[in-house]
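Below is a slice of the complex: some chains, not all, each in place.
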Amino acid sequence: VADLDDLTTRMREFTEARDWGRFHDVKSLTLALTGEVGEVAELVQWLPADGPAVDDRLRERLGEELADVLLYLVRLADVAGLDLGAEAERKLASNEARFPIERFRSVAPERS
Amino acid sequence: VADLDDLTTRMREFTEARDWGRFHDVKSLTLALTGEVGEVAELVQWLPADGPAVDDRLRERLGEELADVLLYLVRLADVAGLDLGAEAERKLASNEARFPIERFRSVAPERS
């Protein structure tokens, strides 16, 4: 499912079939999102900074955790009444305006 | 951009145009993701549990922060060599098998 709208529908149906909507308020879903990002962090925390990047085993586990992050993110946006694809579009356009190429080449945004 | 592949390409181009690839290792991107989820948490932390949900002003700010989470998530998956849409598909199918409707109706997964 590469389409965010399809993913949103699938997650909504998954939730409704189990009557889990009662658990899916914005605070609980944000905590669930936090939990999944925490699992990503645990996978990468001791990676050597300069070493070879992501091997197959780590990639597989990362894939699962990043999927969990995405599923809760899509669900949270839906519950909050947001169109996540439209928000991403808006944000990308805003970032492009905020960080003009000529000024920000090779400069990490926070330190500019 | 509701399509994750398009979003991935857009973010890759955005990054390369600014030569920011040097900052985008998996650990740094996971920290960036953590920072954005933290901003979502700050927006909802004191919401009354039983009150009216998300008003327009909060929705607008949530939209921005959820977009940031998505953009870093897409970027992190790309850097780790993952197809995020395929991972989400796999995870959804796995969740459907793991939480059969008849057994999990109205039962939060963690407490079953």
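Order of writing sets the labels: A and B. Residues in every chain begin at 1.
What we mean here is this: a contact is a pair of C-beta atoms (placed from the backbone, for glycine too) under 8 Å apart; a residue touches a chain by one contact, two chains touch by 3 or more.
On a predicted model such as this, the values are computed, not experimentally measured, just so you know.
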{"item": "Copy count for the complete homomeric assembly [2 present here]", "value": "4"}
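Everything that follows uses one rule, which is that only the chains that are shown with their structure count from here on.
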{"item": "Geometric centre distance via CA averages, subunit B-subunit A, whole Å", "value": "2"}
{"item": "Complex interface listing, subunit A residues touching subunit B", "value": "1-5, 7, 10-11, 14, 17-20, 22-23, 25-27, 30, 33-34, 37, 40-41, 44-45, 47, 49, 53-54, 59, 62-64, 66-71, 73, 76-77, 79-82, 84-92, 95-96, 99, 101, 104-108"}
